[in-house]
Structure formats: C-alpha cells, structure tokens
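The complex appears here minus one protein chain, its other protein chains still in place.
Up next is subunit A:
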C-alpha cells in the first residue's frame, strides 16, 4: 500500500553531531548564521575560515561533500538573482571578460552568494544530522508556540498519506482517459485539488475525534523528554564561538 517514504536529506549515523540534542543544534546553526552575516564582506579569508568550520562539522558528522552539494541546488534561484546584480547595478564599472560590470554590484553579489551559501550549507548539515521529528521536539524545547509545532508534527505524519491520496486520484483520472495537455484541462485539476482539500479536512475531523477519544484536552502531552546537559550546550557552542571569533577578528583588522 504505502511505499516506504524516507526523508533522504536525513543521513542516519551515530556521531557526536547526530547525538547532540536538537535544540542545541538549532541554536548553534542560527548563531553561526548571525556570525557569518556580521562578517565584513571585504575579508575573504574570514569566509574561508567559516567554510572550513563547516567542513570540520561535516567530517565529524560523516556527511559526504557530495550529499551537501546535491542539496545546495536549492540555492540556485538566489544565485541567479545574485549574478544579475553586477549586470544591472549602477556606479563605477569594471571590465570582466569583455563585459562591463558594476563594482558595487559585484561586491553585493559576492556578499549575498558567500553568506547565503554558508547559511544554506549549515542548514543542510543540521537537516542531515537531525531527524525531522527531533527537529520539531527541539523547536518545542526552544519555546516555539506549541500550536505551530503541533501543526508541523501533523504535517510530517500526514504528508505521505495525502500524497498517496493524490496519487490515487491521478490514477483514477488517467484510468478514465484524462490527459493534462494544456490549460483547458485546468478545471479538472482544480476540482481534484478541491476534492483533496475536502478529504484532508474530513480526515482532520476524524483525527480530532480519535484524539478526543484518547483523552486529548487541547494540550499535547510531552512524551519524549530531550533535555540537554551543559556539556551538550558546550559542544554545540564550539561552532558559533569560533565563527564569532572569526567575525570579530575580521572587524578588528579593518
């Protein structure tokens, strides 16, 4: 019936990075991103150090570079945007390979590219070493509104169920000779989407009944306690602390 859907971005392993409580990793990644953004764009060496720090984490977590590179594709739209800036930018211009490019534009593009790439790579490392479920538990520990966490938890659980339902509806359409060729078929797809929404809504009502039947009173009980020790926080702090030191050093050598 339901094919086993895995979340390929998560790479199960037993490394110190995997073992860290999710809330520590979440805070570490956010803090790292802040340090990267705070680094002056003129200090190329500082960005190299940031990249080396991430590489060290990747080695410790045994996440191969190829896996990170494949996931970096998500950044492509930003890259395209960044590449356009020097072309359409104003101000002082320089000649590069016969093209006239704006100098402030080049700086802006480099700034966006370098910082976004480091941020995305850090997020990929987080996702590769933390189960989606643990990520939500971590977010809950960090006092993210419980309602949001609950919604995300249900999404995680029912995504595959709804995708499966969508697939069955597609098979049913195609079994009766439907082919989506051009815009004229759009109304059929729109009606399918509407039907899917209603089914999902009705399932939501049934799930709610099932929850009430087992004593739900509006509050999800905390079942898995994932407390973090001082040592965990200390380990997680290594990455952002080194990144902060790098950023400070970059500023002081201006």
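To be clear about the criterion, a contact is a pair of C-beta atoms (placed from the backbone, for glycine too) under 8 Å apart; a residue touches a chain by one contact, two chains touch by 3 or more; residues count from 1.
Following the convention adopted for this analysis, contacts and distances are computed from a predicted model.
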Item checked: Protein that the absent chain corresponds to, by UniProt name, given "Cytochrome c oxidase assembly protein CtaG", "Electron transfer flavoprotein subunit beta", "ABC transporter ATP-binding protein" or "Transketolase" -> "ABC transporter ATP-binding protein"
Check: Looking at the whole complex, which of A:52, A:147, A:171 or A:212 touches the chain that is not displayed?
Finding: A:212
Checklist line | Sole contact to the chain not displayed, among A:43, A:93 or A:133 | finding: A:133
Note to self: Which candidate, A:15, A:123 or A:153, sits in contact with the chain we can't see?
What the structure shows: A:153
Checklist line | Absent chain, residues of subunit A that touch it | finding: 1-2, 4-5, 132-133, 153-154, 156-158, 160-161, 203, 206-207, 209-217, 221-224
